[in-house]
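In this view, the complex is presented without one of its protein chains, the others remaining in place.
Chains here go by letter, A and B, matching the order in which they are written, and residues are numbered from 1 within each.
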Amino acid sequence: MDLSLAIFVQIIAAVLLIIALMVGNAVVMVYMERKVAGFIQRRPGPYEVGPWGTIQAICDSMKLLAKQLYRPGNVDLILYYLAPVLAFFPVLLLFLPIPFGPWLTALHINEGIVLILAFAGLGVLSNLLAGWASNNKFSLLGAARAVAQTVAYEIPMILALLAVVFLSGSMDLKRITEQQGQWPWEWNILLQPLAFFIYLVSLVGETNRAPFDLPEAESELTAGFHTEYSGMGFALFFLSEYANMLLVSFVAAVFFLGGYKGPIADGFWWLFIKAYAVMFFMVWIRWTFPRVRFDQLLNLNWKWLLPLGLLNLWATAIIMKIFL
Amino acid sequence: MNDLIGQVFNAIGALLADLEAWLSPYLPGQSKVALLAFGFYVLLLLGGGLTAILARNLVRATLGLIITFLGVAGFYLLLASPFLAMMQLLIYIGAVCVLIFFAIMLTKNTSDGEEASLPRLANLIYAFLAGLAPLVVAGPLIVQGTKDIVTRQPVDSGTNLGEGLLSIDLLSFELISIILLVAMAGAVYLAWRPSGGEERA
Partner (left out) sequence: MLKAIWDNIKGLYSLLVGMSITGRYLLSPVETIHFPRQVVDDEIMASFRGPIQLTLGKKDPTQTRCISCQMCAKACPGHCLTVTKGDAKAPIQWLYDFSYCCLCGACVETCPTGALEFSHKVYLVTVSRQELILDLLSDLKTRGTQLGNQIVPPVPPAAKEASPSVAPASPSAPATLAAPTSAPPAPETKTDPPKAAEIKPDAAKPAQTKEPAPASGSTDPVAASPAVNSATNNPATNNPATNIANDVKTGAPAQSEPKAQTVAPQELAPATKPETKANPVANKKIHDHSSRPAKKRGHK
């Protein structure tokens, strides 16, 4: 990576655009989630504010901005204020290697997927810090659970993605996209269906989404590790959760669903359509299934997803060596 | 449409290259930028290390450790091994520090225990000398052995690492995996409680 001015400007512009994308995504996702939840429950969702309730999400974010930042008395100040910031910034970096279009990759490095996995680990830290700094047993328990869950579900995720890396022979996201075709039957999902399934399940577990959302379950742990945060602190956690969801959906789209390639015209719109389809699926799952108990959650990961992931990897390696 | 975007980006890139060529007498050169990065990472390392040692609160000390690891990752980047840098982040910060956090958070650590107070002056001097020893002994050896690192061509670290682990250093690779397996088995054994039976010692 040479440090010429062009690359510097490119990265700065990309970071600004990514911030805009993250905020826009949070607004869209909040609206989509509430509407889809409403329709699944046979009710309309937000409809008063703006046409079909579209301005509702903006009003919610304005409310969050304007709320008083209230914190409990004896919290560790540095850690308390560091935690939401630490939740937000690494997610920003994670969007850099994603190929939005043939010419629209912010940072074209050879180990794109490793960068994504590495900075996802930093997100885990923010949960811990938030839980500890809140000086609250429930938050601590929520944080401990969240971290155990996230760290556990990273592993099947890595294994599923590794299977695709085996197929493509490269960790570069752009090359993986280029090796898939335009039409759905040329995508990696047909070559690695089990890996796709494992990835989908670990996706839901990684981002602490229902039915694996014990760490932030309102009815169980009073919002878990972000109990003591209000206003902008909570907004940052919220934002980073939705950005995380968007990111893993982008990775799913790039690895399994063909990235920016589509039947008619290649471009960033296909990537967005596919990523939002995956996110719609996640919202659908959220409002269908009851919450999974924590030991069942971890059992699912260690006893089912991990062996399946290893099996898949082994089978892929054998098939590749023998037949390809 | 994508070709159009490509042409636009190429044009912008050419413009920026021209701008840089025009500005280059005034801008710091590439070596200067690397020096800036080096200084930043050194700050991270030393700051993190000092925080890890001197903080009263164990959680803050762990945070210092994390900052230190970030600095080390930066050094790997400067040495043209982005793969190792990512692995450092993934493994050390993402797994090891998280486990240290767990151990700290879920055990009782009073804020006025003996970790919280500064050690005696004699101990401090001994510690300083102990830290200086490897620097004095091993430092010149390392510098002698890697003098040509600045002029060596950077290689794709991931590929090289993979090839090396699976061909030249295969034995060490397998031994490391055996060690990890033994560690996991030991952990499971220590934590295992047969259903209905008593706890094993």
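Observations
Following the convention adopted for this analysis, contacts are C-beta pairs under 8 Å (C-beta built on N, C-alpha and C of every residue); 3 or more make two chains touch, one makes a residue touch a chain.
Remember, predicted model here, so these are calculated numbers, not experimental data.
Under the touch definition stated at the start, the shown chains contacted by the missing one in the entire complex are A.
In the complete complex, the hidden chain is touched by one of A:Ile58, A:Met232, A:Ile285 or A:Leu298, namely A:Ile285.
Residues 36, 38-44, 47, 284-285, 287-289, 304 of subunit A touch the missing chain (whole complex, contact as defined above).
Note that only the chains that are shown with their structure count from here on.
Partner subunit A is touched in their complex by these residues of subunit B: 1-2, 5-6, 9, 12-13, 16-17, 19-20, 23, 27, 30, 33-34, 57, 59-60, 63, 66, 82-83, 86-87, 89-90, 93-95, 97-98, 101-102, 105-106, 156, 158. Contact residues of subunit A toward subunit B in the complex are 1-6, 9, 76, 78-79, 82, 101-104, 109-111, 114-115, 117-122, 124-125, 128-129, 131-132, 140, 143-144, 147, 151, 154, 171, 265-267.
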